[in-house]
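What you see is the complex with one protein chain gone and the rest in place.
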Amino acid sequence: MSEIKKVVLAYSGGLDTSVIVRWLQDEYNAEVVTFTADLGQGEEVEPARTKAEALGVKEIYIEDLREEFVRDFVFPMFRANTIYEGEYLLGTSIARPLIAKRLIEIANETGADAISHGATGKGNDQVRFELGAYALKPGVHVIAPWREWDLNSRESLMNYCETHNIEVDYAKNKKKSPYSMDANLLHISYEGGILEDPWAEAEEEMWRWSVAPENAPDQPTYLELTYEKGDIVAINGEAMSPATVLEYLNKVGGENGIGRLDIVENRFVGMKSRGCYETPGGTIMMKAHRAIESITLDREAAHLKDELMPKYAKTIYNGFWWSEERKMMQQLIDYSQRVVNGDVRVKLYKGSVDVVGRRSDDSLFDESIATFEDDAGSYDQKDAAGFIKLNALRMRIAASKGRNLLED
Amino acid sequence: MSEIKKVVLAYSGGLDTSVIVRWLQDEYNAEVVTFTADLGQGEEVEPARTKAEALGVKEIYIEDLREEFVRDFVFPMFRANTIYEGEYLLGTSIARPLIAKRLIEIANETGADAISHGATGKGNDQVRFELGAYALKPGVHVIAPWREWDLNSRESLMNYCETHNIEVDYAKNKKKSPYSMDANLLHISYEGGILEDPWAEAEEEMWRWSVAPENAPDQPTYLELTYEKGDIVAINGEAMSPATVLEYLNKVGGENGIGRLDIVENRFVGMKSRGCYETPGGTIMMKAHRAIESITLDREAAHLKDELMPKYAKTIYNGFWWSEERKMMQQLIDYSQRVVNGDVRVKLYKGSVDVVGRRSDDSLFDESIATFEDDAGSYDQKDAAGFIKLNALRMRIAASKGRNLLED
Amino acid sequence: MSEIKKVVLAYSGGLDTSVIVRWLQDEYNAEVVTFTADLGQGEEVEPARTKAEALGVKEIYIEDLREEFVRDFVFPMFRANTIYEGEYLLGTSIARPLIAKRLIEIANETGADAISHGATGKGNDQVRFELGAYALKPGVHVIAPWREWDLNSRESLMNYCETHNIEVDYAKNKKKSPYSMDANLLHISYEGGILEDPWAEAEEEMWRWSVAPENAPDQPTYLELTYEKGDIVAINGEAMSPATVLEYLNKVGGENGIGRLDIVENRFVGMKSRGCYETPGGTIMMKAHRAIESITLDREAAHLKDELMPKYAKTIYNGFWWSEERKMMQQLIDYSQRVVNGDVRVKLYKGSVDVVGRRSDDSLFDESIATFEDDAGSYDQKDAAGFIKLNALRMRIAASKGRNLLED
Partner (left out) sequence: MSEIKKVVLAYSGGLDTSVIVRWLQDEYNAEVVTFTADLGQGEEVEPARTKAEALGVKEIYIEDLREEFVRDFVFPMFRANTIYEGEYLLGTSIARPLIAKRLIEIANETGADAISHGATGKGNDQVRFELGAYALKPGVHVIAPWREWDLNSRESLMNYCETHNIEVDYAKNKKKSPYSMDANLLHISYEGGILEDPWAEAEEEMWRWSVAPENAPDQPTYLELTYEKGDIVAINGEAMSPATVLEYLNKVGGENGIGRLDIVENRFVGMKSRGCYETPGGTIMMKAHRAIESITLDREAAHLKDELMPKYAKTIYNGFWWSEERKMMQQLIDYSQRVVNGDVRVKLYKGSVDVVGRRSDDSLFDESIATFEDDAGSYDQKDAAGFIKLNALRMRIAASKGRNLLED
């Protein structure tokens, strides 16, 4: 342990990471650099400065990364209609590579030889932080206190604070949530507590970002979303930055009870885990992006994206954002988006997002061909006969050779 | 045209297929056998008998295929969590292979050398009917009047009726829907009319199976669905047949405003098409099936299914149900379902389906490992360090060889 | 037929396409523009000029497309290690999109409203020509005489020549091959004749580009191939243009009996077809490209390419070179090749290509880690224990929950 001289810590300012600061100072005899990022989690980040100072930290990084987060991570991911295991919009997963990147950049700036984080040894986040760190600085040391120490309960952490003179006013004044939570502009997540029983329904008071559908307005809200190259650039005609788009959609979505999710997911480390998520803006974006693609993307382009998506989602979920394979898939995805321009109209109502209209100068929807009315010869129905005959040929041959295609 | 002696027609009893009966008799000088199936479309099938008789048809087949439809087609498809282009639950697609199968079986029974259907030359259904027919009877003749005749408007059809003495009371008495519709136990679909403008919102009066979410009850409805081998076998503890399950879920789902969908999809014949769908029961089944799988399926089993699903969906959408590739995928899918047993609890409310609980004797969810509390040693957090180190190794080597993994 | 005013014909100068010139002039009363390309098929293209002139053609295009063919079509395809159905290197498929492109460009230059080709109605080539043509000029007319006329034997073609005063010296003087053949710089193919019996061995005299392995030199030949971004840029230290690379490898490969293939393949139109191919240079390139990738590509990058390859191969085989999906996959593939630089040493001997060495400045092969000798701590073997434990976790949980993983 004596080798480590300086550690950059992903620091929230909360109890756990405050203990980690002191523990790193004591156990590793290392100087600690703190890094606190505003990713839109909805809490002030500036108070982390005073707390870090109180712990004797000299190099304190506090940064607003919201625009970078949405522009370079959330939006690229949504271009792929990314969903993990059919349900999860990857709200936590997508924030980790940015944090890992900044940890390493700060390590390089400050001459630190290690990074540290407050993720446990059972979860995905340790993997995501560390894969990012190793990829960007292969010789870096990673200190994951939760895998090393024996402070495995809140009580032992509190005791540690007391014996090490760490101010814990924040710990006393707030009722501790029974859930393990994570939040950023894309979502807020809940794990633990009664959720550890997958048969138990989540309590209404757990949810923080959305009203219950039952309490949402009785009138629907309509939005018009404008896309350029697969990203939303304006809402209801007003141009907005990426982070502003997501903030706006979170607000309106949350007010309409949109984006709650309750699932059991498979972690990369091998276990199943119950999680609840609120992703109001992301839920709207997912529906709307598919809608704008539905009129602008070529069929096989869309299908190719759909076939690759589960792998792309898994790559991000497992923490391989900085990998070659993710970048290769991103090239394919981003290329497809050059025509994904236009408007989508959505209706939000008590937990539901419905697409009610889509239009685009790049639309491939051809009314003159699709119509049930007279198409003035733009499509020759007789072509279909040959199309079907040859599509059937391999089966016709098989059947004529004696194979019974009714049999399983 | 003179070769055809007897034709089995997929006959609804409506205007279009009644005209086809007479047209086949006249143009092909062929005997017509009618086949009318109850697939749960919600209309009486027995009146088709009188109408066929009035048209001089001697061999009339009227069959209730609802149980076979759900058991052998809908349920197997739902085992794969099948969605086409991210949205469509394949309600029309999945009924066609069963109809094709019965058309061919009846052709074999009656000694017919041709089959016929009322699908247009622009759509997917002609493909689905005919691929099925050719696969099961490679030498069969297929007559698709819409690709041959010049009766391309309602008016010309009505004139045909008049000049050919076809009773059209049904045509006079009912206001004709402006939409092209299809229905079976899984869904009802709408195309055409104002939907041909993808920017136009569907009118509320179009929807037939579901109330508007705004008009659904203010209290949520909870259901408990029991699965065996991936299929629902009981609801709220009451054992039900496959068709009964779907009827029940359609009723409750429709009352709660569930299952409306408005999309632009890519047809197999190459064009884009706007469609609206109501799939109340299917929407509930989709969510619930993923939930029961989430606790019973191995992670990589689930991911493998997810990766194959788009191909499986496309195979069905394009009409290749009877193909070897669909059967091969079905083997893989069905094998995985032997452990998909247990209960799912869902909450239905004003258009939303939320899973609120899942349990199973075959659950792989292990609270003792997943817990945030003390796990009594069932998981060694230190294993994660090595796990991450070796997962990172290829990236660490690349970075140490000078590759900059931050670069695109 | 009267609408067509001018047709651009893919013209080889041979019997068939000479008949087509006259047939188009007569049947369509259209002016014919001929297009003859040197794609490295090994026959003079200039004689086509005299023949076309003799047929009254005024606009005659004769072009050397060898460099463009290899640089923009063959090389990009080989970057993906593309093989159709495990065996076929797509020698015919990859030439068609270039011909289609030039046909359309010439149609645009000459104001032609149609294109024509000499491919039959049973094969893949008609599809490849026409998909390319429609993609690049959606309103173009396509005339495929073999699908229209009744000149279905060599004899009827000869009669046509006689009655229409077409010079057929070439037809008289040469013994007609019993095979249908196609050639370009990538390969020569044989179909028909005795090959229509898949149990019959091809005759030795059929093969034209390679000696029989039995007749190849008794000494092996070694080559050193230099790659830049996935393409060969030098052989044995000598820089070469793309076409020169392939010509060189064809020569040396053919001398060593390399590149013969005898397969039954599945055509896009639905039937199985026996084909024999000689692809000397391509066979060498395939082995060597995998070898240079083996030391320069990240593992998951390589696996992603392998997983996509069958789809990419099928896309090209089926004629969709100009499609969005091919271009999307090409983006992914080409991106991966930026590090595929270095040298591969191959040994050619009596039909075999063996890789015997590979080296690169971009190598990811790390001897210090891979060594069986002492690695001086660059790899900690203990990491493997945790790696395995967590990779096994999902199976350990399943087994501990009572599942018997020995059972099928």
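A, B and C are the chain letters, set down in written order, and residue numbers restart from 1 in every chain.
Note that a contact is a pair of C-beta atoms (placed from the backbone, for glycine too) under 8 Å apart; a residue touches a chain by one contact, two chains touch by 3 or more.
On a predicted model such as this, the values are computed, not experimentally measured, just so you know.
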item: Contact list for the unshown chain, restricted to visible chains; value: A, B, C
item: Sole residue of C:66, C:79, C:96 or C:137 that reaches the chain not shown, by the stated touch rule; value: C:137
item: Touch with the omitted chain, as defined above, among B:4, B:157 or B:271; value: B:271
item: Full-complex contact with the absent chain, from A:212, A:356 or A:397; value: A:397
item: Among C:12, C:34, C:93 or C:126, the residue in touch with the chain that has been omitted; value: C:126
item: Chain not shown, touching residues in chain C; value: 81, 85-87, 101, 120-122, 126-127, 130-131, 134-139, 142, 144, 146-147, 152-153, 180, 191-192, 196-202, 213-214, 218, 220, 260, 262-266, 269-274, 290-291, 294-295, 299, 302-303, 306-307, 310-311, 314, 318-319, 322-324, 327, 330, 345, 347, 349-352, 354-359, 363-367, 369-372, 374, 379, 381-385, 387-389, 391-392, 395-400, 405-406, 408
item: Residues belonging to chain A that touch the chain removed from view; value: 298-300, 339, 362-364, 366, 369, 379-380, 382-387, 389-391, 393-395, 397-398, 400-401, 403
item: On chain B, residues whose C-beta touches the chain left out of the figure; value: 266, 269-271, 297-298, 300-301, 303-304, 307, 311, 320, 323-325, 327-329, 331-332, 335-336, 390-394, 397
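Methods note: only the chains that are shown with their structure count from here on.
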item: Chain separated most widely from chain B, comparing mean CA positions; value: C
item: Intercentroid distance (Cα basis), chain B paired with chain A, Å; value: 31
item: Residues of chain B engaged with two or more neighbouring chains; value: 299, 363-364, 366, 369, 379, 382-385, 387, 389, 391, 395, 397-398, 400
